[in-house]
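Only one protein chain is missing from this complex, and each of the others stays in its spot.
Letters A and B mark the chains as written, and numbering starts fresh at 1 in each.
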Amino acid sequence: MKSFALRTSRKEEMLDITEAVQRIVDESSIEDGLCCVFVPHTTAAVTINENADPSVKEDILSAATRLVPENWDYKHLEGNAHAHIKASLFGSSVLVPVVRRRLLLGTWQGIFFCEFDGPRSRTVSVKVLKG
Amino acid sequence: MKSFALRTSRKEEMLDITEAVQRIVDESSIEDGLCCVFVPHTTAAVTINENADPSVKEDILSAATRLVPENWDYKHLEGNAHAHIKASLFGSSVLVPVVRRRLLLGTWQGIFFCEFDGPRSRTVSVKVLKG
Partner (left out) sequence: MKSFALRTSRKEEMLDITEAVQRIVDESSIEDGLCCVFVPHTTAAVTINENADPSVKEDILSAATRLVPENWDYKHLEGNAHAHIKASLFGSSVLVPVVRRRLLLGTWQGIFFCEFDGPRSRTVSVKVLKG
């Protein structure tokens, strides 16, 4: 299991971590298998989506806030209940097949760390399984 | 890693791919393990849900559109921002345990390819890990 740190700079943000994940696949000796990217946080998530037009990220973040507004009457009093809910909707892990040492992503796919309660120092865990 | 192609015929559609995935499990020599179904697209997804009453699929697709309407003021100008958002909400992969060469799905579960921006030619990747 390998990890890397990242620093988010905004309250809500999607950061492309595809290259950092590919680097961990490179460093493993695994030719073929499955790569799991896991986020050990409860107000952040990881997702796969388009890495070409940056406006897709903005639309995803705006839609998330429209779906789960910050100002609903939440019981959790730390002011970040919406971020917890988004974390569960987007999910704490993604899986990508590895073929000949490459993440087998589609043409337009990138792996994104989703910050919903930043800015913060965050960690991403990556496990590559042989198979 | 094995892949298969499929052709969607509507703008939004859920296609039962359980048998196609089971066939790949059959062809692998793996008795027990984990099967990952991965969609290499950013306006489609894969999910597990009821395969008995077809109206469940209709309700899921209608709810997705009600949650994320096509006509919000998106920044992504290709007209399919809603499909990108749905893709991240439903997810790009599912995992199913494999026991004695069978996908260990519950009685009512099927694996569904979710088209959110069709009709299109699509690909599904399947990786079976031994364990």
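We take it that a contact is a pair of C-beta atoms (placed from the backbone, for glycine too) under 8 Å apart; a residue touches a chain by one contact, two chains touch by 3 or more.
Please read all numbers here as calculations on a predicted model, not as lab measurements.
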Selected residue (touches chain absent from view) among A:17, A:56 or A:95: A:95
Interface with the undisplayed chain - residues on chain B: 32-34, 47-50, 53, 55-56, 58-60, 63, 66-67, 89-91, 94-97, 99, 104-109, 129, 131
Hidden partner interface residues of chain A, rising order: 1, 33, 36, 38-42, 67-68, 72, 74-78, 81, 84-85, 87-89, 91-93, 95, 123, 125, 127-131
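Heads up, the rule we're going with is that only the chains that are shown with their structure count from here on.
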Rounded Å distance, chain A centre to chain B centre (Cα mean): 20
